[in-house]
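Read through the structure below, which is laid out as structure tokens, and then see the notes.
Omission of a single protein chain aside, the complex is shown with its protein chains in their original locations.
Chain naming follows the written order as A and B, and within any one chain the residues start at number 1.
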Amino acid sequence: MNSAAFFFIAVLTLSAAVAAACLRQLVHAALSFAVALVGVAAFYFLLGAEFVGLVQVFVYVGAVAVLIVFTILLTRHGTDENRGFNWSGVVIALAVLAALLWAIMRTPALYVAAQPGVTVTVRQIGEALMSDYVWPLQCVGLLLTAALIGALVLVLEEKR
Amino acid sequence: MSYLELLRLAAPEAIVVLTAFVVLTIGLVTGRREAGDTPAATAGLGALVAALGLAIAAATIVRLPGHATLFHGMLVVSPLNSLFQVIVLVLAFFTVILARGERLLPNKGEYLAMILLATVGLMLLIGSEELLMIFIGLELTGLSLYVMTAFDKASQTSAEAGLKYFLFGSMASAFTLFGLSLIYGFTGTTSLAAIGPRLAEQALPPLLFVGIVMTLIGFLFKIAAAPFHLWAPDAYQGAPVSTAGFIASGSKVASFIVLGKILLIGFGPVSGSADWHGLIAGWTPILAVLSALSILIGNLVALVQKNVRRLLAYSAVAHGGYTLLGLIAGGRAGFSATLFYTTIYAVTLVGAFGVVGFVRRENGGDDLADFAGLRARSPLLAGCMAIFLLSLAGLPPLAGFFGKFYLFSTALRAGANHGLLWLVALALFGSLISLYYYLIVLKVIFLDENAQATPAVARYDFEMRADYLPKMTLLVLAGAVLLLGIIPGTLVARILASFG
Partner (left out) sequence: MTSLLPWIALLLPLASMFVILLATRSLRTLSAFISVAAVLGSFVCSCLIFFQQTSAAAAICWIDLAPLFSVPLGLTLDPLSRSMLFMVTGVGAVIHIYSLGYMSADAGKSRYFAGLSLFMFAMLGIVLANNFVMMFIFWELVGVSSYLLIGHWFERPAAAEAAKKAFITNRIGDFGFMLGILMVWTGTGSLVFTEIAAGMAKLTAHPSYLTAAALLVFCGAVGKSAQFPLHVWLPDAMEGPTPVSALIHAATMVAAGVYMLVRVGFLIDASSGALHVIAWIGTITAVLAALMATQQNDIKRILAYSTLSQLGYMVMAVGLASGQAAMFHLFTHAAFKALLFLGAGSIIYMLHHEQDIWRMGGLAKRLPITFLTFLVGTLALIGFPGFSGFFSKDAILALAYERSLPIFAFAAFTALLTAFYMTRLVVVAFFGDARSPHAARGAESPIVMTLPLILLSVPAAIGGFGFFARNFLSLPNETKPVVAVPVIALLALLIGVVSALLLYRNRTTEPVEIELFRNRFYFDELYTALIKSTQGLLAAIAAFIDRWILDGAIVRGLSGGTWGSGFLLRLLQVGNLQAYGFLFGLGIIGLIYFTVFH
């Protein structure tokens, strides 16, 4: 893997994520979040998983992030309270990070080595989704349906 | 594998999904003519269809082949899975009936549909031995339950409870997903049956343990083990009563069976030991610590609750702690003890929340004071509640007694040299404390006078118009609690036999 590219993308992704958590203006935070998502997509490309990378861009950057931005623009009515910085959250995040780092350092290598040089085509993915993974695919569809119904039910205003 | 084969094996799930859509359609077609409450007739029709669908699904499960595995464990039909899918369907069935007796929610059709979708989620959880599907099941269940919790739009507490449940549920899910990805990274497989041998082969790196812990978090959240229990009191108190009952029963049963499978099949080689004088790293000591914490926190905090639903929530935390004992003990005996206990607990709690629902409908609240003098107003409800609570306290000959005896005896037997004695003693001590607060509720029900004497009309209403069906259901549940206490062998033998 190209380590220079890796470090560049990593720094970009991480700083965008930190910005998303810290920025006061919600719109700015949402846009930073989108950048972080793009960074993750870049990792996928770097790893040779073009399909996943594309899906990441289409779904997360193209749909989710945009949806978030629209939601914020449409529903916020200018209340911009100044809330204190949440130090307890930082402490916890750092503690988790420390534990993870320690564990990663102590762990020699992953058990399963990646198979080199195998490129998976979209067609193969599609075939896998319709054969071996058809059951989870259906269930994810059901999951999304349930989420949709639930969201509608909750957001619908009651006519009183 | 052909699609036809898949359809045949997944028929129960498919039936419940179809029923959900039918119920949804009924609600849409007839429900929104008048603003506000759904007409009673529609609600009745919806509930009838839902109950029918659940019954048909249960019948279909019985007719499935004994053993079948599709897609490396994504869909597994086995006696154990079938048994617990039927149990979950039965719990959902009772929930649907008791939801009828509840104050009519707006959008009743959607509500019933969400119950059914949550049930499908539980069935997926139970019926898969593969990490990916388990996660999808977890999410489907979770999402449906979040929505159901926030369903009562007239109530602020419902909205708040739903939001909290959602936020922390997502957080727990995120950790679980991260953990699953680590497990996959180390073993190269998502099938539980294949993970076990892989784990046994290698020396275990610390990161793998991190993965295991993170995987567990989602389930510990679902069973409300301390310190991941904070959502439970709010959700139990704020959600519509039938939802609270379903969260406490169906969701718990499914979570325990999946947790058991993951731990015993998947993570079996890294179980470790929680013996008093021989702690060995693994998941057993983690569960033991959490179990002890849950028992202590749940019981102590329940002592000072003034709201019956909150009290039940904290006692649920404690019961989660007892139930973990079986998994800590491990093996077939321990797993079957856990499954038996969680089943009878679920039956009991559905009933207890049914009574709470009645009282809430009558008095508009579910604080201890609202239960005052229930005996005089409805001896039936008071009697049922007494059976449920005393069973929770573990008083023989009710089901809770044998459940605890079974759990504790397996735990004591499991640890070499009685290593788990400390935990069993703690659990017994916890159940001693629990009797005290259950008795407080019973004292209010049986001895206290009703302070805000309900007007005669309301009382008449309460006694006469209250649905016949929900009351019969409560009676059936109370009978089941008694019967499972007197002849527990039937269910235990079934569970043991289903291990094959």
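Points worth noting:
Definition applied: a contact is a pair of C-beta atoms (placed from the backbone, for glycine too) under 8 Å apart; a residue touches a chain by one contact, two chains touch by 3 or more.
Just so you know, these numbers come straight off a predicted model, no measurement behind them.
The missing chain, though absent from the display, is touched by one residue of B:7, B:29, B:200 or B:447; that residue is B:447. Here the missing chain is touched by one residue of A:3, A:75 or A:119, and it is A:75.
Among B:412, B:469 or B:482, the one in contact with the hidden chain is B:412. When the whole complex is considered, the residue among B:6, B:56 or B:159 that touches the unshown chain is B:159. Seen from chain B, the chain kept out of the figure touches residues 150, 153-156, 159-160, 163-164, 167-168, 171, 175, 206, 209-210, 212-214, 216-217, 226-228, 230-231, 279, 281, 285-286, 289-290, 300-301, 303-304, 333, 395-397, 401-402, 405-406, 408-410, 412-413, 418, 421, 424-425, 428-429, 431-432, 435-436, 439, 443, 446-447, 488-489, 492-493, 496. Hidden from this view is one chain, which touches chain A at 26, 71, 75-77, 79, 81, 83, 86, 88-89, 92-93, 95-96, 99, 102-103, 154-155, 157.
In this text, only the chains that are shown with their structure count from here on.
Chain contact summary for the complex, chain B toward chain A: residues 1, 3, 6, 10, 17, 24, 35-36, 70-72, 74-75, 106-107, 110, 113-114, 117, 120-121, 124, 132-133, 136-137, 139-140, 143-144, 146-147, 150-151, 153, 162, 185-188, 198, 202, 205-210.
Residue ranges of chain A in contact with chain B, taken from their complex: 99-100, 102-104, 106-108, 110-112, 131-136, 139-140, 142-143, 145-147, 149-151, 153-154, 158-160.
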